[in-house]
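Missing here: one protein chain of the complex. Every other protein chain is in place.
Moving on, here comes chain A:
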Amino acid sequence: MSDGVILAAKDLTKEFKGFFAVEGVNLQVRRGQIHALIGPNGAGKTTCFNLLTKFLPPTRGSITYKGEDITSMSPADIARLGLVRSFQISAVFPHLTAMENVRIALQRKRGDSFDFWRSQKVLSEFNDEARSLLNDVGLSEFENTNASDLSYGRKRALEIATTLALNPEMLLLDEPMAGMAQEDIERISALIKRISANRTILMVEHNLSVVASLSDTITVLARGKVLAEGNYATVSKDERVIEAYIGAGHG
C-alpha cells in the first residue's frame, strides 16, 4: 500500500466561459512522495490546485482521495479527511499571535468549537503542542508576536506550522517559496524535506532548483494539459518541456 496512489484526478477539466484553464488532466500522486506540479505561467497549476481542494468546482472529471470519491465534497470536509492545502499568498490570521494562529488549527481536535459560553482558557491545553510546532519552524521567540508583524519568510513558516498542526496525511503547497530570500528557501526546503517523512506532498513551485532537489515525481503542465511526467532527469530532457519553457525554435 505504501506504493499506492493516494490522490488521483481523472479527466479533470475547468472551463471558464469557453476557455479551458485545465483540460483533461490525469494525475496520480503516490503515497509518501513529494510530487511537484510545474509549468510556465498560465499553465493552469493553481487552477488545478483549486480543483483538487474543491475551492473551485470542476467542469468535468473526478477526484479520488484514498479510494474515496471526493469530487462533490466541500473544501472544509476535504480538509477534515486530512488533505490540507496552503495558499500562494501567505495565509495567516494577521491580528492573531503566532501562538494563536497555530492553536486555531490545533483547536480542530475539539471538533466544532461552538461553545461560546466557555472561556478560551480551555485552549491553553494546546499551548505546549503549539510551542513545539513553532519551535519546529524556528519561530519559538515569536509566539506572542502578531502574525502581521512577522517578516514574509516567517509568515510562510508560520503557515506551515499551522498546516502541520492538523497533522495531515497529505499536504498541497501552493508555491511555498514564492517571494522568499535565498536563506529562507534553504530553511523551508529542509523543512519540507523533513515533514515529508511520513506524508505525501503535492506542490506547485516555480523555483526549479528546489523542485529538482526535493521532488520524486514531476508533472509538467502547459496550456492546461499534462505535457510530461517523470523524475527530474527525465522531465528536464524532454523536448516538449524545453520547448514550452524556452519557446520553439531554440533547437
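In the analysis below, a residue touches a chain if its C-beta (ideal position, glycine included) is under 8 Å from a C-beta of that chain, and two chains touch if they have at least 3 such contacts; residues count from 1.
In this text, contacts and distances are computed from a predicted model.
Participant: Name the absent chain as its UniProt record does, using one of the following: "Branched-chain amino acid ABC transporter permease", "ABC-type nitrate/sulfonate/bicarbonate transport system ATPase subunit", "Sarcosine oxidase subunit beta" or "Molybdopterin synthase sulfur carrier subunit".
Facilitator: "Branched-chain amino acid ABC transporter permease"
Participant: Among A:Q120, A:N135, A:S151 or A:S209, choose the residue that contacts the chain missing from this document, as touch is defined above.
Facilitator: A:Q120
Participant: So which of A:R85, A:R154 or A:R199 would be touching the chain we can't see?
Facilitator: Checking each option in A:R85, A:R154 or A:R199, the one touching the absent chain turns out to be A:R85.
Participant: What does the interface between chain A and the hidden chain look like in terms of residue numbers?
Facilitator: On the chain A side, contact with the omitted chain comes from 53, 55, 74-77, 79-80, 84-87, 91-97, 99-100, 103-105, 107-108, 110, 112-124, 127, 141, 143-144, 162, 166.
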